[in-house]
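Note that this complex is displayed minus one protein chain, with the remaining chains in position.
For chain A:
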Amino acid sequence: MLAQVLTQLVVVVTLLVGVSTALFVGRDRLRKTRGAWRQRVRAATPITIALAAVLLFNSVARQIVPDFSWIIDWNLTFPIYDLEGEFIIWLQAQATPAVTAYFSFIYIYGYVFLLVFPLVAYFALSETRPLRELLTAYTLNYTIGLLLYVFVIAYGPRNMMPELVEALLYDTYPQYQHLTRQVNRNTNVFPSLHTSLAATVSILAYRTRVQYPGWNIVAAVLGISVAISTMYLGIHWVIDVLAGIALAYVSVELAHVLVGRWSISAWLDGRVQSLRRR
């Protein structure tokens, strides 16, 4: 069942990325990319390795983190529920099948597309800084997010008030749970990484609105939709989403400061030249 869901995901996202590439990136940029891809890959390699390492560490750590969390036992579930249980009930009152279908699609497909497309779009830019900032921001999101997961135990609305969350994603589309449980633990809802990664893309899209004005709008709509979908589907609380947006902001700002500060390729170049000089 997992394989089936994955295949579906790959097909849909590939399709969306293909269409968006044609719409936003354009033939001209792609042609130039063909000539310059080596340099761009080299520029993005160090941070890609860092991101891969963090993701790998994340997948291992997520097996152990819950045990640590239960030892620390900083359980925020009840305070959050006490504070904002009403809001989720209000949001659920707006549920209709069409809206549920839309947000379910956004939560799975829209989200993955939102994360993947900017990689293509920024790779097609002659300036590699947006690409490096994007990858750095992703890395920071995962790193800080995992750290928070170690400390905070909280279950999402669907786990605490299942009867109020009418549009439960996993009741309507149980197949998706096979997918999400590969990457998520149910005690890790604070902050919402779905929101933070989506918001990261939206913020960066705004900053590159000169290069990609159309994408800026699409990313804004998708980013907001993803944030709402996590609450509408009963997966996250408002607090998780707000924390996710804050995490995105911090990650983008930090990425902006960090990127280019230590350029490994330039450092390597310098070493090579000084060696040649000898």
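To be clear about the criterion, a contact is a pair of C-beta atoms (placed from the backbone, for glycine too) under 8 Å apart; a residue touches a chain by one contact, two chains touch by 3 or more; residues count from 1.
What we mean here is this: contacts and distances are computed from a predicted model.
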Study note, to complete from the structure: Should one name the undisplayed chain from "Family 5 extracellular solute-binding protein", "Cobalt transport protein", "ABC-type D-xylose/L-arabinose transporter" or "FAD-dependent pyridine nucleotide-disulfide oxidoreductase" using UniProt, the answer is "Family 5 extracellular solute-binding protein"
**Study point:** Selected from A:135, A:160, A:218 or A:233 as touching the chain missing from the view
**Key:** A:160
Revision key, fill the gap. Touch assignment to the omitted chain, from A:8, A:143 or A:186, lands on A:186
**Study point:** Touching residues (missing chain, whole complex) on chain A
**Key:** 1, 63, 66, 70, 75, 77-78, 81-84, 86-87, 90-91, 127, 129-130, 133, 155, 158-163, 170-171, 174-175, 177-178, 181, 186-187, 199, 202-203, 206-208, 220, 223-224, 227-228, 238, 241-242, 245, 249, 252-253, 256, 260-263, 266-267, 270
